[in-house]
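One protein chain omitted, others in place.
Up next, subunit A:
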Amino acid sequence: ESCPSIKNILLLDSEGNRVAVKYYSDEWPNNSVKEAFEKSLFTKTQKTNARTEGKQFVFLFVHSHLSFSSCPDKKYHSLTFHNVFIPFLFTAEIAMFESHIIVYKFVQDLHFFVTGAENENELILVTVLQGFFDAVGLLLRGTVDKKEALENLDLILLCLDEIVDGGIILETDANVIAGKVASHSIDAAAPLSEQTISQALATAREHLARSLLK
């Protein structure tokens, strides 16, 4: 009763079609009910102002490096992204819809939604949305659009898997989420070479520059 719970997380494209979705509640018993929900939610939120017109996507490049941190026991390694991209211009929007509270953010042709119960603390939901949104931004290295998301669908799906488990919030910090997902390309058993890191950095820079010049 009292533990905050997430009913679903949706990532839809500019026509309301699925890129990736995850339902944690059995309120939507089958796929057609889910699709109907997504369609009407999409239609309803299209009219609102979650999308800022004009300049569509700007990331502030503050301070970028990938750090390789070790845990005290020297066994746990993770990649952490420090302030690589800070998306701004976008604040999450919110709506009541069919007795759910829905928080959402749109960027390019991607639409991020998080659904919670009617009486849920809105700010908890928005924390989850922000975690998802920023983690996807980190994992896609700044190019957050449908094409990039589909090409890296494995990362998106792992990202969903790391944020919420069976409706319970697992992690909300985008850096940690992205770190857990990204760590998959590195076998912790094998030593991580300096080269890998600089390569990763270079790719990130390149992506970013491209998306800024677009």
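Keep this in mind: contacts are C-beta pairs under 8 Å (C-beta built on N, C-alpha and C of every residue); 3 or more make two chains touch, one makes a residue touch a chain; residues count from 1.
Quick note on the criterion: contacts and distances are computed from a predicted model.
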item	value
Undisplayed chain, where the name is taken from the UniProt record, one of "Coatomer subunit gamma", "Cytochrome c oxidase subunit 2", "Serine palmitoyltransferase 1" or "GPI-anchor transamidase"	"Coatomer subunit gamma"
Interface with the unshown chain - residue positions in subunit A	2-4, 18, 20-21, 31-32, 34-35, 47-49, 71-73, 75-76, 91-96, 103, 121-127, 146-147, 150-151, 153-154, 157-158, 161, 165-166, 168-172, 180, 183-189
